[in-house]
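Structure below; questions to follow.
Only one protein chain is missing from this complex, and each of the others stays in its spot.
For reference, chains read A and B in written order, and residue numbers begin at 1 within each chain.
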Amino acid sequence: MWQERKADLVATMKLRRQSLAKGWYKYSRNPLSVLGLIVLVLIGTSAGLAPYITPYPAHAGAFTNFREAGQPPSWKHLFGTDRIGRDVFTRVIFGYRFSLLLGVVVLSLGVAPGVVLGLIAGYRRGTWVEIVIMRITDVFLAVPPLVLALAITAMLTPNLLNAMFAIALLWWPWYCRLVFAVASSLRNQFFVREAELCGASRAHILFREILPNCVAPILTKMTLDMGIVILLGASLSFVGLGAQPPTPCLGTMVADGAKRLPGEWWSTIFPALAIVLVILAFNLVGDGLRDVFAVEEV
Amino acid sequence: MALLEVVDLHVGYRVFEGYLKVLNGVNFEIEEQERVGLVGETGCGKTTLVKTILRVLPVPPARIQRGQVLYHGKDILLMSPREVRGLRRREMTAIFQDPLQALNPMFTIGTQLRDILKDSQERVGRGQRTQRAITARCISALRDTGMPDPERIMSNYPIQLSGGMRQRVCIAEALSRNVRLLLADEPTTNLDVTIQDQILRKLDQLVDQRGASVLIITHSMGVVRDLTQRLYIMYAGSMVETGRTKGVLASPLHPYTQGLMRSVPRLTGQGISDGIPGRIPNYLQPPSGCRFHPRCAHAMPVCVEAPPPFYPAGDNHRVACYLYRS
Partner (left out) sequence: MPGDILSVDNLRKHFPTKEGVVRAVDGVSFSIAPGETFGLVGESGSGKTTTAQCIIGMYPPTSGDIWFKGERINAAFDRRPKHVKGDLRIVFQDPGSSLNPKRTIKQILSVPLQVHRIGSRRGRLARMKALLDMVELPADEYLYKHPQAIGGGERQMVALARALATNPSLVLLDEPTSALDVSVQAKIINLLIRLQKELDLTYLFITHDLSLMRNIATRVAIMYLGKLCEIAPTAEFFESPVHPYTRMLLSSIPVVSDEEEALKPRKVLSTGEIPSPVNVPPGCGFQSRCPEAADVCRRVDPEMVEVSRSHQVRCHRERRPDRAGHAEASVLHEREERLC
């Protein structure tokens, strides 16, 4: 018996490895996607290890050094220093921490309910369940996201947590719509019919039969959305409703520096470029994932 | 000179697992005004062959290793894109299994037929008279295919027609410009037998009138028997048997053709044999020599060594099998 279980496990693992290898082959056909992934890994690890690899970890907090304030980029301060003498490079790396955290938290809060609601609505298409879920979704989609986020954060105290909460509240309808579309077309596939006729439970059909087929579009959309969420977070911070000083946040840094343009350009341009870089990287990775999940032709 | 001649064609695809050697030395020809059938099962390389002939093969991942596709003695594979376009406009055309993919859903049948007809002509006037003449030609082309009420069909969209009607439109489209060669890739596979019967009868009649050559690619032995004079049997990327259609079907010689014929359900109700043992080979590492040898009951040592050439077996019948060496 034990032997059989072991053989079963080995064979399953082998299958996983093969699928991964094949996925990577398809991903690596596009050099830009690989570049995007490398950039993303670099940004991720440096953000994760920020206290250990940045030259002035202390500058991430409430630190002032007016003697070195407003210095242009040099070898000592790669991206220059801001108006109270903090190293911009250090703060950009720390800023990534919050941007990535924001993206991950928002998407993990937003995607799950969206996916579940979308699955249910798609599977029960044509019933009142679908109508209720999809009309609520429509209501949320009708509100301009930035405006609603502004309203919510202004209502509550403006801080990072509330910004995340506000954006997450806006994000689920997109996933609901996406999964709804996929699920309602899969619903008529014969493998779903077969499971129904066999007597499988609703939960089995939704999560074991339909959901695995939605993973590809969900993952692709998530990578593309990471960029947008980060941008939205930066926008909220830019107008002062996101992370509050002294927390290093790319949006806040751009806002602060903008007041001193064009003189101290470095305190605006570098955080802005950092935002562009991370969004670009996420988009490239998203394109690569799309290739991985694309249906093979030959 | 043959109208179309394919000489020793080798085509493969580069994929994750390696290199798929699909076409393995395809040789065949079609004479002027000849109707030839090409029979082969799923995955034997039929589609790759048609795509290569029409020059629509995606390269890469596909790769044409060697071989020639001679049209009137001129190699299609070496033609410039411009020449290929001219060829497709005036010399040869194709109809496919799924006519819905061949027709643009956004335009009416009339618009599409007119565009194709205009495109195939050297000089087109813009005058009212030419326009009207073209429309008239489209309608008569539709009527020729047995389409009821062609004037009304001209203003319909593809989605409004049944499968049989759509295939009639495709045939009208293909035959409205007097091409020399028609490639028909499973033209009636999706249709019901009574509709298939109508379409094949019409196609037969039209091709006869126009004097075009036809290559019918199908997996149905019955369709080939009704419509063609000569036939090729394809297996795993090469031709294994050819000859006059009725002759080959009545007395197949290659073990593969024999297995295939035994698998066909007959109206005589004699039961169905067990098919052919094994499955179509993996093109990553295809069997050496004759690609059929692992599934063949008569395999000999020589079969493993080199692919067999065509051996004559009387009355235009040729077989690529070492059993018929003498």
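Heads up, the rule we're going with is that a residue touches a chain if its C-beta (ideal position, glycine included) is under 8 Å from a C-beta of that chain, and two chains touch if they have at least 3 such contacts.
Bear in mind the structure is a predicted one, so any value in this text is a computation, not a measurement.
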| item | value |
| --- | --- |
| Full-complex contact with the absent chain, from B:S140, B:Q205, B:S273 or B:N316 | B:S273 |
| Residue of B:G164, B:G237 or B:P307 touching the missing chain in the full complex | B:G164 |
| Chain A, residues in touch with the chain not shown (by the definition above) | 1, 4, 7-8, 11-12, 14-15, 19, 189-191, 193-201, 204, 208-209, 212-213, 215 |
| Sites on chain B contacted by the missing partner chain, in the whole complex | 41-43, 162-165, 192-198, 200, 219-223, 225-226, 249-250, 259-276, 279-280 |
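Everything below uses one rule, namely that only the chains that are shown with their structure count from here on.
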| item | value |
| --- | --- |
| Distance between the centres, which are taken as Cα means, of chain B and chain A, whole angstrom | 50 |
| Residues of chain B defined as touching chain A within the complex | 13, 15-16, 20, 58, 61-62 |
| Residues on chain A engaged by chain B in the complex (per definition of touch) | 21-22, 25-26, 297-298 |
